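Partial view: only certain chains, each at its native spot in the assembly.
Chains: A and B, in written order; residue numbering restarts at 1 for each.
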Amino acid sequence: MIIVIKPGATQEQVKEVLDQLESHGLKAHISEGSERIIIGVIGDKSRLSTDSLEVLPAVEKLVPIMESYKLASKAFRPEGTSFEIKNVTLGGKELVMMAGPCAVESREQLLESARIVKKAGADFLRGGAYKPRTSPYSFQGLEEQGLKFLAEAREATGLKVVTEVVDPISVDVVCEYADILQIGARNMQNFQLLKTVGRAGKPVLLKRGIAATIDEWLNAAEYVMNEGNYQVILCERGIRTFETATRNTLDLSAVAVLKQHCHLPVIVDPSHGTGHWRLVRPMARAAVAAGADGLMIEVHPKPDEAMSDGMQSLTPENFSILMDEVNKIARVMGRNQP
Amino acid sequence: MIIVIKPGATQEQVKEVLDQLESHGLKAHISEGSERIIIGVIGDKSRLSTDSLEVLPAVEKLVPIMESYKLASKAFRPEGTSFEIKNVTLGGKELVMMAGPCAVESREQLLESARIVKKAGADFLRGGAYKPRTSPYSFQGLEEQGLKFLAEAREATGLKVVTEVVDPISVDVVCEYADILQIGARNMQNFQLLKTVGRAGKPVLLKRGIAATIDEWLNAAEYVMNEGNYQVILCERGIRTFETATRNTLDLSAVAVLKQHCHLPVIVDPSHGTGHWRLVRPMARAAVAAGADGLMIEVHPKPDEAMSDGMQSLTPENFSILMDEVNKIARVMGRNQP
């Protein structure tokens, strides 16, 4: 951390800063420039509240040098993290495909969805049993009954199951049925939920919050990892900007940034990221070209009957074209695709 | 709702739209223009998923006409909502002042804070016992012990207590000690929490999410009200934008927008809204001039020793000046200030 001293600060005021550093066992390196004094702070800053420094009269601003996350940092595992869920490797050479409807709506809808995405080559079945919805009057999900349909679809097709958990209370029941626990964008900073899934012993798919910086996102991953669970997958799904032509702005540069600063597998959800089915295929291809380890795609047997997100769901036919297109890009990227 | 039909849609495709409306008991008014056909939809749309319409081949786009919230809507109570908490009226003629430290750090710090803000004229003591923090390594709050200190400070000063609840599990314990349950910005769309506080029988202070539209915010209020609890206070606390000179961008126009579209009391938190104590007084004045019913201000006996948010906390002296300034503005606004 660097402390920039205000022009005109008195020696006494500067001493106050140095005293506070010393009282926390930190060392100070002072550089006196023509226009500013700068103090480099050295030592373990974790016990120091930076806020208590910022209010000192001598302090103009603090400049953090190190990230606040450690376990999620690239430096922690420079070689990258990969792990297997049943026979599929996340963060490895394959492009991992997760697909299925936005919400589990009925047994028939889900089983048909599962057969469709399995046939096209997906590895995971997605589908929400618990649905966080902006309005209390929108469809809220089938809850445990939905989880049972997901498990049945797994039995029938061999697909693994990824599904969202929305509060600490239902983590146990979701764990009974799911292979991956998904944390949705709205819950990225629901810290109690992050800690609970961190202790649940299941891989976690952590979606980026709609207005979360990459730094905050990695700190959220740190909450999970700090509980001892290192099987975390990051999922870019679009951020909120001024542009209204798309539902969100899919930030594919985040994939490349994460590959530099973090060791965890990264996947992309172009369905929520764009909000329009016509944009899903181009952005799925782009995500793979940017280096994503997998994709999460909304597919519905009949998008025009979907209870949510029909607008951004692919038909079976379009999903099959998408699989073909992304496999071609993945091969160019050196991945082992069929 | 209005449905805009694509140029070139066939009669058959348009019929598909009309059939879907009819099957949900809705009536259609068709306008054929020179360039577009437009369908006005009439009836109770709550059972219809708009997504299922948007994917029909004839549909170019849907345009919603009505808000999705009802209980929070101005039309529900055009005269406005006001309610008493002990002897203080929210949403009435007085400007309601809530003040105190960001976090409850110790018995002494809290009692001293309470005495300071009471003396300057505050009505409510704020202070977090459960602290949602970006990093798992930051101070997370004193939890129930903190709540006990808050209750003790209430006894000692007569201030009412507003404090944050961060997950459904701890709602009960917070209810034992608090006069108002605060929902923080990160939890504005934690729907399970909203429903739980909706059933808890205590007034709720609902902060705006960092990237929430006013419409989403009012839908979050609707979650609370839909459980039968109409004592909801909305708190503007800044939104996330590209500007980095301030921690957030305090959106004071939201106060005026809410006064037009909603009947609930509105307060403003310029401490989080700006992130710098030097900006708190001007923005507190501006908030009152914009029509806010109250303010929430961070005050710390010694900001340079605060464990969080010291940078945006006022000293006792500055808070006292702020009280004087906002009271003057409040009187000009026709409020009953001392």
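The working rule: contacts are C-beta pairs under 8 Å (C-beta built on N, C-alpha and C of every residue); 3 or more make two chains touch, one makes a residue touch a chain.
All values reported here derive from a predicted model rather than from experimental measurement.
Participant: 2 identical chains shown; how many in the complete assembly?
Facilitator: 4
Simple rule for what comes next: only the chains that are shown with their structure count from here on.
Participant: Which whole number of Å gives the spacing of the CA centres of chain A and chain B?
Facilitator: It comes to 26 Å between the two C-alpha centres.
Participant: Okay, in this complex, where on chain A does chain B touch?
Facilitator: That would be residues 20, 46, 49, 51-56, 68-69, 132-137, 139, 166-169, 186-187, 189-193, 210-211, 216, 219, 222-223, 226, 240, 277, 303-311, 313 of chain A.
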